[in-house]
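Missing here is one protein chain; the remaining ones are kept as they sit in the complex.
For reference, chains read A and B in written order, and residue numbers begin at 1 within each chain.
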Amino acid sequence: MAFLPKRFALTVSTVALLALSACKKQDAAAQKQDAAMIEVGEYASLTGKEAAFGQSSHQGTVLAIEELNAAGGVLGKKFDLITEDDSSKQGEPATIVKKLISRNNVVAVLGEATSSRSLEAAPICQADKVPMISPAATNPAVTRVGDYIFRVCFIDPFQGAVMAKFAKNTLKLHRVAVLTSVSSAYSVGLAKYFKERFIADGGEIPAEQEYSEGDKDFNAQLTAIKAAGADGLFVPGYYTEAALVCIQARNLGMQIPIFGGDGWEAPELIQIGGAAVNGCYFSTHFSPENDSPAVKDFDAKYGARFNGETPDGMAALGYDSAGVLADAIRRAGSTDGPALRDALAATKDFPGVSGMITIDANRNATKPAVIIAIKDGHFKFVESIAP
Amino acid sequence: MLSEFLQQLLNGLSLGAIYALIAIGYTMVYGILRFINFAHSDVFMAGAFIGLNAAKFVHVGTVFGGLEVLATAMIGCAALGITIERLAYRPLRNAPTLNVLITAIGVSLLLEYSGQKFFGAAPRRFPALFPVREFNFAGVTISSNQLTVIAVTVILMLALQFIVFRTKMGTAMRAVSLNPKAAQLVGINNDIIISFTFGLGSALAAAGGILYALNYPSIDPLMGVMPGLKAFVAAVLGGIGSIPGAALGGLILGIVETFVAGSPWSTGKDAIAFGILIVILIFRPTGLLGKARVEKV
Partner (left out) sequence: MPPKSLCALVAGLLVAAGIGAFSDRIDPYYLDVLTGIGINVILAVSLNLVNGYTGQFSLGHAGFMSVGAYLSAAVTLFLGPRLLGAGGGTALEQGMLFLGALLCGGLCAAFAGLLVGVPSLRLKGDYLAIVTLGFGEIIRVIFQNVNALGGALGLNGIPPYTTIAWVLAFVAITIFTVLCLVHSTYGRGFLATHDDEIAAEAVGLNTTRYKIVAFVVGAFFAGIAGGLYGHFKQSIAPSGFDFTKSIEIVVMVILGGMGNTLGVILAAILLTLLPEVLRPIADYRMIIYSLLLIVLMIARPQGLFNFKRKKA
């Protein structure tokens, strides 16, 4: 009989699954308070296309947590950092963050460096009333998801304006083409804000072209941009594609200045781009060349902990996100969701290594941006632009 | 306007040449074994990675050094292709085509994910093997890399034509592709011919991989997926089983894709390849240069 096996299978599976589910759910809130350590979740792109960002911010976070624990932790408890890798893939942050919240009972979530993936996880944190602090997601939509979502960096309307001013006033450009990645919220947003500001300042956008993440060939788009007679090119995307764009632009004989945003900041930009990226610029959150004692101290600590590496913007922001969280826990006097949220919202003049952090009414931080140039295969600080 | 058109045409030819090299490999294997070797695109990727590692041992930036790396990659991938055939496809020589197709998918995934595990998923920089220079001609900028691609492709295709039509191995290949049983009857060792075909096709894929990596110097273990699919479309477009067809299909696809990418609808450029595939399969399934096959019941 055809259906007998099916019924049998259904019964067997049901019994098996019920047995599996026999573990009772514990009371999450009570668990969080009773825990001997403060569980903090982190989701980052440790592997994949934006691995450079995730690894950097993760290292910054780890350094901060280790320092905090060495000083005895907060409220008498030490931090336990639980990190999960989202492989730079869409769909992974949702699963990971759910797991961090329900299985690991974290009091807060740190992450992510990219806006797209932060946007994916934010609704889940918001619904579960777990504060989320993004170190480096710059698209304004991220914190608009709800009152439990924060960030310790500036947002793209500011960054776009910074690059527009830089293009107009410092590089003296009038016709800047824009090459946007349609695959990331960050790129689309930053392009929009740059265009708005650049046109408002009297500039022109003679050509707008698009590409998808993972694309290797930009010759077609660059040829069209060259034909439009642009005197500069803005590429608000991530470092892998930016490097290839620079190489192919130079191969096509285009000597115009090419610049971008904080998505460019990774050692791979120079590794892949080679000589083609010399003379290019990008904006970011932090420069290790900053003279302040706090930054010099951070540079030294980071180098000591991580094989002599120099920290970049992502590392500084990862470090600051953990610092801001600890500070808020201390002020709130508890790790309870609503209390922590209120304490985070009240963060004022926190001395971060990436700058003074004050969380505004929109849960964003207002901080200066720095412009970095690439010279002889190294990142070089050019100027700092205040909000 | 004209110079932009000519530039895009050149870009398209350069891209198309790479598709042609990969497509020839697909078509050769299909011609002989009547199945699509999904793993071909990953042999392409392997070629690029072998090249990356071989480049450490040569003088980068000289013509001779570049040729050495190219040769190493081609030989390495020929070996890889022959090994895959021996281990994964030969046991299934008499199985239904579906089973072999699935095995091919398995091999493809295995190569991709092993690559990700051992090389890391992050993109790596591919060195500039040949000296890089630009030439300007009638408003069109020609990069020496693009010239290299076209030159190497033409040379390899001429070499292939020679092998297929002027050597005994080539004649045997054509015989096996026409009728494997009859070929056995006249004394051809099918196993050797099939291995040879795989080796040849894989060598061409490796060349394609190196040339691709020269022009787009960021390589990663999944780099073969899209070019592989598109090259397959090119092979079908030209008529699967026909080597000149694969070359023609590759060029056409490269040019169409480039013009779409330079237009306002640039993000649809991947879909264009599949659109072409579906249109061709509906209206002219044998492709541009293919011959209709009669199916005996």
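Worth pointing out:
As a working rule, a contact is a pair of C-beta atoms (placed from the backbone, for glycine too) under 8 Å apart; a residue touches a chain by one contact, two chains touch by 3 or more.
Since the structure is predicted, the reported quantities are computational estimates derived from the model, not experimental observations.
Judged over the whole assembly, touch between the missing chain and the shown ones holds for A, B. The chain not shown here is touched by just one of B:Ile102, B:Leu147 or B:Ile163, and that residue is B:Ile102. If you put the hidden chain back, the residue from A:Asn69, A:Ser184, A:Gln271 or A:Ser321 that touches it is A:Ser184.
Listed for chain B, the residues touching the missing chain in the whole complex are 35-36, 88, 91-92, 95, 97-103, 105-110, 112-114, 116-117, 225, 229, 232-233, 236, 267-268, 270-271, 274-275, 277-278, 281-282, 285, 295, 297. Annotation for chain A: contacts to the undisplayed chain at residues 1-7, 9-10, 13-14, 17-18, 20-21, 23-26, 47, 89-91, 93-95, 98-99, 102-103, 116, 119-120, 122-124, 127, 145, 182-185, 188, 212-213.
The criterion applied here is as follows: only the chains that are shown with their structure count from here on.
In whole angstrom, the spacing between the mean C-alpha positions of chain A and chain B is 38. For chain B in complex with chain A, the touching residues are 1, 3-4, 7-8, 11, 14-15, 120-125, 128, 132, 134, 136, 141, 143, 145, 212, 215-218, 223, 226, 258-263, 266-267, 270.
Chain A makes touch with chain B in their complex at residues 47-49, 51-52, 87-88, 182, 209-212, 214, 216-217, 219-221, 223-224, 226-227, 240, 243-244, 247-248, 251-253, 268, 271-272, 274.
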